[in-house]
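For this view, one protein chain was removed and the others were kept in their places.
We call the chains A and B, going by the order they appear; numbering starts again at 1 in every chain.
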Amino acid sequence: MPLFKPEHRQLLKMLHPAREEEVSDVLSGLAAFMEEKISPLSPKFDSLAEKITSARKSLLENGICLIPYPSRYGGLELPFSAYTTAIELAGAADASVALSVAIHNTVADGIFLFGNEAQKKTYLPGIISGKKLASFSLTEPASGSDAKAVRTKARRVGMEYVLNGTKMFITNAGEADLYFVLGATEKGPSSFIVEKSAPGLEFGEDLPKLGMRGSRTSELRLTDCRISAENLVGREGEGFEQVKTMLNSSRIVMGALCVGVAQVAYEKAVTYSKERKAFGGRISDFQLTREKVADMVTGISAARLLCLYASRLKEMGLEFSSEASQAKVFATETSVRVCDQVIQIFGGLGYTSEDVHRHWRDARLLTIGEGTSEVLRMLIASRELAKSL
Amino acid sequence: MSTFDKNAVEESVRLKESSSGSVTIITVGRSDAKKTVKEALAMGGDRGYLVVSAEPDPHDSLTTAYLLARAIERAGPFDLVLCAEGSSDVYAGQVGPMLSEWLALPFLGYVRKVEIKDRVIRCEQTLEESVRVLEAELPALVSVMSEINEPRYPTLLQIMQASKKPIEEVGSELLIDGRAPPRLVTTVGMTAHAMSRKRVIFEGSPEATSRKLVEALRSEGVLKR
Partner (left out) sequence: MNSVAREVATAGRELAESLSGEQLFVVTERSRAGEGAGKVLLVDGGEEVEGDPDLIAEALARAATKKRPSAILVGATRTGRIVAARLAAKLRLGCLSDVYRLRLQGTSIVGDRDVFAGKVVAEVKADLPCVATVKVGTYPMMSEGRTGLEVEEVGSLHRGVRLVETLEKRESTTDLRGASVIVSAGRGFRTKEDLRLAEDLAKALGGALGCSRPLSSDYGWLPEELHIGLTGVTVKPSLYFALGISGQLQHVAGIKESKVIAAVNTDRDAPIFQVADYGIVGDLYQVVPAILEILKG
């Protein structure tokens, strides 16, 4: 089944009627590329028979990260919802590649929004064109979603900063050329751009994971890691707000990624249910299977729409952090549920085929990463309760 | 765009990139064929020319070749015309040679390699029993095999830039002149090829599945022993 569907076309037309043709041309070109070059390799990435390195590079070079950026950086200047949809399609092609690319682009976003001219000039073109890979290094052994409690220290020494600390569960660690690191200075959490070659920077072993196996996840160890003071992003103490902003957008995108994973798993289940016979009929004839089909597609549609809604609010310059969190919570949890039901529909074959259960294993990360569902629910609730209704 | 056509577009873009010049993409089709022309422009074509024709008969290659010849005459001077070895739907491979006849060009068909030097084109032609090296003076017409190259995937930026490249659309009626051939070939009907296969699938260990397969083939009577 093609990745870029009439439903996507329709939704993007509703959101951006004037740019419909452009957006559709770009996304269907991207989809055609991924269908040929990424999707067929998915089982090999999951079984670790092949690394995602060259597929990811060619996807980045094809221009997926350029979608929302201004043309002066080589970007396509398309609306953010086009990028959200692009990552949904990437998630359907291969979840690990999509995750790696989305995390990479979060860093591009951070440098774009908060970097000074020199930093943007030095780093941005390389990152968004895919020549350099980036990694977003926030999480620590003792602080995941609790970013304020960052323990990594950053000490100003002359024209340099010296960083000490450990980052955990970092996607693209070891492979990336650049690391966007949150460290605590005297004035509070601050963001730094750390190049791979910086002295005192080490990486741990690739962690074995339940899913998203194509994507490399490991520790970052900063031991008196010295970087130029010019690599401070913005000012000391602004790190927490910066990261919050970056996470808002990234949460929408992670939700969309999960919608893609759910979509591809769902299609496999539907095809299978129409072929598989049992008890004198196809299993798609049975009511309980039909209930599952209805619930899955409804969940996927709703999740997709929440992600696009949050995207549209962002495009319009409106406050969108609660909607982004809602989209992420709903889309990731729905995706896990859908992928779980897909295994159920496949029965024994589902439990024993990587091709089926990998989608659940891939989706399962995202109710945890980029803000656990629990933390995001707290954010959503406190915002609601702060409103005067 | 069929993969066969993509090979022709790719080769023309490569030839342009290795020397200089421009690539014009020409097609005959309904007005929605504009989308295909855009794809070709994204791959590196410079401008497009669409001859809009309501439902041309896919087997009437003579008329298609005539319309293409007229379009090429209008599109301006050229050195080389490239086309696919055949279309992906009817795969007749007639339009190329017919077009070369209309334009009075030497025709080099079923080509797997193209080189141009000093206005001479040199090609490797694959026939069933041999590979021949052919030469002709430009202008010429070449039909390319899919082995000749791996068509590129345009980047998203190239796709967006393609929207800005000019595409001229001309109704086929405007091109028809006294030389137009009569419509001599028609498709009378189409029937789906009935292919009912057993589609029995064996899964399991190599030993178990191969045993079942051999048994099945024996009972079909297709094994000699």
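Note that in this section contacts are C-beta pairs under 8 Å (C-beta built on N, C-alpha and C of every residue); 3 or more make two chains touch, one makes a residue touch a chain.
Bear in mind that the values here come from a model prediction, so they are computed numbers and not experimental data.
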Option from B:F78, B:Y110 or B:Y153 whose C-beta touches the chain left out: B:Y110
From the list B:G29, B:G45 or B:G86, which touches the chain that is not on show? B:G86
Tell me where the left-out chain touches subunit B, residue by residue. 58-62, 65, 85-86, 88-98, 100-102, 105-110, 112, 122, 124, 126-136, 140, 145-147, 181-182, 184-193, 195, 197-203, 206-207, 209-211, 213-214, 216-217, 220, 222-225
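Just so it is clear, only the chains that are shown with their structure count from here on.
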Whole-Å distance, C-alpha centre of subunit A to that of subunit B, is 40
Could you please specify the touching residues of subunit B with respect to subunit A in the complex? 38-39, 42, 153-157, 159-160, 162-163
Residues of subunit A defined as touching subunit B within the complex: 21-22, 25-26, 29-30, 32-33, 36-37, 61-64, 66-67, 74, 76
